[in-house]
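The complex appears here minus one protein chain, its other protein chains still in place.
Labels for the chains are A, B and C, by order of writing; each one numbers its residues from 1.
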Amino acid sequence: MKSVGKTRWAIPDGYIPGESRGPAPEMTSHEACCILNAGGEEAHIKITIFFEDRDPAGPFRFTIGPRRTTHLRFNSFNEPENVPRDTPYSSLIESDAPIVVQHRRLDSRQEANALLSTVAFPYD
Amino acid sequence: MKSVGKTRWAIPDGYIPGESRGPAPEMTSHEACCILNAGGEEAHIKITIFFEDRDPAGPFRFTIGPRRTTHLRFNSFNEPENVPRDTPYSSLIESDAPIVVQHRRLDSRQEANALLSTVAFPYD
Amino acid sequence: MKSVGKTRWAIPDGYIPGESRGPAPEMTSHEACCILNAGGEEAHIKITIFFEDRDPAGPFRFTIGPRRTTHLRFNSFNEPENVPRDTPYSSLIESDAPIVVQHRRLDSRQEANALLSTVAFPYD
Partner (left out) sequence: MKSVGKTRWAIPDGYIPGESRGPAPEMTSHEACCILNAGGEEAHIKITIFFEDRDPAGPFRFTIGPRRTTHLRFNSFNEPENVPRDTPYSSLIESDAPIVVQHRRLDSRQEANALLSTVAFPYD
């Protein structure tokens, strides 16, 4: 299986709703970047978070094995810091191997959850 | 009608919710890849599923007639195996003729359904 | 204002839910292709609909004035035929001037509406 994708991706619309309804963790309001590493080598991922009124946070670092996917919740990021709730942000995802990135949000602040998703913006 | 699209597509965000509310099959929680084959020849499709913690599954094989669409539910895949519920995955769709692929999820775990969709990521 | 976009677009995931809750027309379950013609000339649009088990329908024809947008509901197509409800389809949108196309579905079959959207797939 050859590698697939690009090494850099951007997600402008970041926002983790601060409240949730329903059982955790599956119905917890969250935001995720879903990353596919279809190639034969480990991918080393570096994520930078941008804000409206302060300098960027990160890098947040992750490793994805060859021929594996990972669905990272921004809610769970904690090193070097947490991602704040109810706060607009954007993210850049950089990798040393080609990957494909899709953005998803689950919002369960009201009685029934809402979802949004898009393939992220690839660049070189 | 000339053929339209690319022969390879990726969908990083795969997830079939394990519960549903409302009449089946239309309101059943599901995930689909919607494939358009606008050209004059049959398209032979091969889908590979990637997981977080095991080797990929597949290939799952499908045929789409010329000038036809098909909306495949991952829920219904059963050869060579089923796609597990409540489990993160990604997929690659490969075809011997140009196609266009769009991803959709319907999530009816709570009182009112949620939807997400994106055109998949094309590559050569 | 120069023209913007491409002259051909594909939307693989077509589906008009057959039921609705809430006031018409704004909460009626529908599917739309939203088309921007930013250029200085009229755009003449030709839409073809593809099905799973029959030959394509169309062309459906529309005109968009210069520097105008139009949000076409597939529900309202009636010449040369209607688009059936509760039926999977795909569409191709062709124009004689550059346009940009975005796909949207509003699904109000259950108590609270769901939405999905994506920029369509452009090709030449």
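Here is the rule we use: contacts are C-beta pairs under 8 Å (C-beta built on N, C-alpha and C of every residue); 3 or more make two chains touch, one makes a residue touch a chain.
No experiment lies behind these values; they were computed from the predicted model shown.
Asker: Of the listed residues A:Lys6, A:His30, A:Arg68 or A:Arg105, which contacts the missing chain in the full complex?
Answerer: Candidates A:Lys6, A:His30, A:Arg68 or A:Arg105; residue touching the omitted chain: A:Arg105.
Asker: Using the document's definition of touch, tell me which of A:Tyr15, A:Phe60 or A:Phe77 contacts the absent chain.
Answerer: Reading the full complex, the residue touching the unseen chain is A:Tyr15.
Asker: Which parts of chain C are in contact with the chain that was left out?
Answerer: 1, 4-5, 21-22, 26-27, 32, 34-36, 38, 67-71, 100-104, 106, 108, 111-119, 122
Asker: Could you list which residues of chain A touch the chain missing from the display?
Answerer: 8, 10-15, 17, 48, 50-53, 55-56, 86, 88-90, 92, 103, 105, 107, 109-121, 123
Asker: Just the residue numbers, please: which parts of chain B touch the chain that's not shown?
Answerer: Its contact residues with the unshown chain are 110-112, 114-115, 118.
Assume only the chains that are shown with their structure count from here on.
Asker: Between chain A and chain B, what is the separation of their C-alpha centroids in Å?
Answerer: Each chain's C-alpha centroid was found; their separation is 21 Å.
Asker: Roughly how many whole angstrom separate the Cα centroids of chain A and chain C?
Answerer: About 30 Å separates the centre of chain A from that of chain C.
Asker: Name the residues of chain B that each touch 2 or more other chains.
Answerer: Only 111-119 qualify.
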